[in-house]
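Since the structure comes first, as structure tokens, the remarks are kept for the end.
Missing here: one protein chain of the complex. Every other protein chain is in place.
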Amino acid sequence: MNNTIVMKRFEIVIGIEQLEQLMDLLDECGVRGYTVIKNVGGLGSRGVRDPDDVLTEEENVMVVLACKEEQAQKVVNELRPALKGFGGMCLVSDCLWLEGPAASY
Amino acid sequence: MNNTIVMKRFEIVIGIEQLEQLMDLLDECGVRGYTVIKNVGGLGSRGVRDPDDVLTEEENVMVVLACKEEQAQKVVNELRPALKGFGGMCLVSDCLWLEGPAASY
Amino acid sequence: MNNTIVMKRFEIVIGIEQLEQLMDLLDECGVRGYTVIKNVGGLGSRGVRDPDDVLTEEENVMVVLACKEEQAQKVVNELRPALKGFGGMCLVSDCLWLEGPAASY
Amino acid sequence: MATIQPVVLFFVFGVLAGVIKSDLKIPEALYKSLSLFLLIAIGFKGGVSMAKYEIMEVLPIAGSMVVLAALIPLTAYPILRFIGRFTQADAGAISAHYGSVSAVTFAVGVAFLAAKDEYSEGYMVLIMALMEIPALVTGTILARAGASGEKTQWGKLMHEILTGTSLYLLVAGVIIGYYAGVMDMVAPLDKMFMDLFMGVLAFFLLEMGLLASSRLKAVMSKGVFLIAFGILFPLTAGLFGAYLGWIFGLSEGGSMLLAVLYASCSYIAAPAAMRIAVPDADPAISIGASLGITFPFNIFIGVPIYWEMAHWFHGIAV
Amino acid sequence: MATIQPVVLFFVFGVLAGVIKSDLKIPEALYKSLSLFLLIAIGFKGGVSMAKYEIMEVLPIAGSMVVLAALIPLTAYPILRFIGRFTQADAGAISAHYGSVSAVTFAVGVAFLAAKDEYSEGYMVLIMALMEIPALVTGTILARAGASGEKTQWGKLMHEILTGTSLYLLVAGVIIGYYAGVMDMVAPLDKMFMDLFMGVLAFFLLEMGLLASSRLKAVMSKGVFLIAFGILFPLTAGLFGAYLGWIFGLSEGGSMLLAVLYASCSYIAAPAAMRIAVPDADPAISIGASLGITFPFNIFIGVPIYWEMAHWFHGIAV
Partner (left out) sequence: MATIQPVVLFFVFGVLAGVIKSDLKIPEALYKSLSLFLLIAIGFKGGVSMAKYEIMEVLPIAGSMVVLAALIPLTAYPILRFIGRFTQADAGAISAHYGSVSAVTFAVGVAFLAAKDEYSEGYMVLIMALMEIPALVTGTILARAGASGEKTQWGKLMHEILTGTSLYLLVAGVIIGYYAGVMDMVAPLDKMFMDLFMGVLAFFLLEMGLLASSRLKAVMSKGVFLIAFGILFPLTAGLFGAYLGWIFGLSEGGSMLLAVLYASCSYIAAPAAMRIAVPDADPAISIGASLGITFPFNIFIGVPIYWEMAHWFHGIAV
């Protein structure tokens, strides 16, 4: 497709209590752009987590992040050991970045 | 990419009134992990659905789900007839699961 | 995979103040379905944007949109110049549309 | 002459904020919280004053008024279907909205009476709560009778009507208020549910104004018939209500409130029920007419007129 | 005989709404706002009445009661572990919940005394705020002593306990109320934090009812032991509290409130602390027992019984 750059897309879901740590880690990898969706629920190895349950107060966040391939491997290397402690999941896929906006990757 | 498993990624958008049914269905397919984002709006065959409109009270949810290929076909087979009744959409794509966290797929 | 149609998936993140313009633009491209997630935060070329900060009132939205390949190129052509003004990002990737619900693409 | 109450000016400023595209926004959680408050408070207040009645004396009168309310959608439907040329689904859904009631319009009527120091029967609240039922059922039957397509989900609909937030909280408020009244234990709860009523109503009307102005365009595009219907129909229904109140021997204030109930129309409970019962009706039309035309008409012009109507009938009696 | 207060009927209607699957929902932001209000208001009111005491006289008594509260989890644990056959983690976590207190149960107790026009010591609030500390610490030690697995994050846990919203707002309320009382500047704040207290409690109990009914299934599945524990244990702890209050020379009202504190159990602060301290405990069990059984038992049946207990001990004294 025209006017696009080949990139990797990360989609990370973790508990909100680990978000700060994740953001520090991404910062260290030199990541310059990501998107954060809060108030997310789900099912995983720790069972159901429902942000609408006012008593249990469990909340996940989804972080979506696009970066170039060279950086992607670096993120993978840093993220793997951390995720072991965090739980959650991280998916990686191919995508195209539509050129236009100021580069933030 | 190292330390990753090839998987399928589902992205389902339906009305919140059908979420419970969808979750039962995924449960029956043996799915062990998914992520739910509520308070989602959009445009589709039923027109605009805006969760901020306090009078119409229409709300979509997005469910993201990663699973192995064998399971994916099972989910597709179960989901198709149900979605006919639900409306909404379901996208399927390829992705890599970054190993590390406890397996919840 | 059976019962699926090959399609393109767009994932656009912009500031909420530009959402109306984006929706007009998609409308002009003849797009018949999209999903909108509000209350999204992130990091980009304009720095951190945090929807929970009640004083700065910065909010992003994520728009996910599936369409056929022919339409995809049209959307790319229209979106590119607009995104230059908007900032944010737009990712494009391949996906399969699971047949079943009424076509809204 | 009837003076406009300060509280309804909040509605005006809500509409105006929408018109001049102010960035004023009421948080959704506040809107929902205020509406829970109003329902409980209206019920509670009614329940407290019902404690003064022999409940068995009241039930037959109240019951008749509720049943007779089914006449409203039955009258509205042919007008909408054959003069207004709406689809069966839309005509039925709009009928259900106009047969149903608006708790906020009722509250404005109560405030009007309070400002005039006029008495009214406390059990009007119970009538309001129960009027939903025949209106929504009748409207649904009209919308679906003989229509092809999916079967009406009667079970789901009746559940929605009977357990829906509006009816449930009104009835809960009535029972708790009645109990508090009978046990003479109203005291510390009145600071919240009675003293703050008007202030909460003010906030709610501000939001109603914002919502109404966002609906106006949709209504206008439906042309002059819907606007005329939205004004003339409640006037007629109100007249019927005032007459009925007089016939049944209600006070002037009570007759006026019955007129308000018959004239007012729903924009919360009815849309929720019609979404389930008549999914092929277009909510933009029924909510637009109800909230964009009839609601403002009632709170500014209708309420004083219904008072005059009640007054006039009671004049005959003398 | 003790009559049921109107405010607790809101709890009944909350439960009922859950049972009949009404679509009634309290917005999360309202729930959180109301709970902030209640904590500040309870603290404020206590602080204002503490302004009448010599604070140094009070501290040793209050301190002893707080320390003695550690006996509660120490008693609960062996029952849960060896009779109930819960895991060490669950038995410890449940013990921490029952050692800890419920500000809303306390508020219902205060309302009960207010309806009877009975005096109680203002500093009971301070005791309530501080009782969290020994209960949560003891519960955690019981849950983790000798257990393998990750090390207890004591630093994080103590931070959570000491700076957690409940303890923080109660103490902040006490200090501000005390200052306002001493300076004789309570006046304009009382309209909010005192007059509206019951009304806010009503709303909160409605939501508590909804929450309790959503927990019931989880508790029932745990069998009859947990239900018996959820009723008999608070009765015992309440008796101990009433006895202690009498021994320490509290008023009848004060003894009753101490019984309420000892008998009540937490469903807000304790879950938050146990999430950090004992992550392998199942919150469904402890919250379910606490909110689904003990809370309703206390507000309907327990509170009048604790009053009778306090009354009985004070009768001995005569």
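For reference, chains read A, B, C, D and E in written order, and residue numbers begin at 1 within each chain.
Note that a contact is a pair of C-beta atoms (placed from the backbone, for glycine too) under 8 Å apart; a residue touches a chain by one contact, two chains touch by 3 or more.
Since we're looking at a predicted model, the values are computed, not measured.
Within the entire complex, contacts from the absent chain reach the displayed chains C, D, E. Screening D:Val200, D:Val219 or D:Leu291 for touch with the missing chain picks out D:Val200. Residue in contact with the omitted chain (choice from E:Ile176, E:Ala218, E:Ala284 or E:Ile301): E:Ile176.
Across the interface with the omitted chain, chain E contributes residues 27-29, 32-33, 36-37, 40, 159-160, 163-165, 168-169, 172, 175-176, 179-180, 183, 185-186, 188-189, 191-193, 196, 272. Those residues of chain C that touch the chain absent from the view are 52, 54-57. Residues of chain D in touch with the missing chain: 3, 5-7, 9-10, 13, 17, 20-30, 111, 114-115, 195-200, 202-203.
FYI, only the chains that are shown with their structure count from here on.
Ranking all chains by how far their C-alpha centres lie from the centre of chain D, first place goes to A. In this assembly, E is the chain whose CA centroid lies farthest from the centroid of chain C. Spacing of chain A relative to chain D, judged by their CA centroids, is 49 angstrom. The mean-CA centres of chain D and chain E are about 41 angstrom from one another, to the nearest whole unit. Inter-chain centre distance (chain B to chain C, centres taken as mean C-alpha positions): 18 Å. Annotation for chain D: residues touching 2 or more other chains are 28, 32, 272. The set of chain B residues that touch two or more partner chains comprises 37, 39, 52, 93-94.
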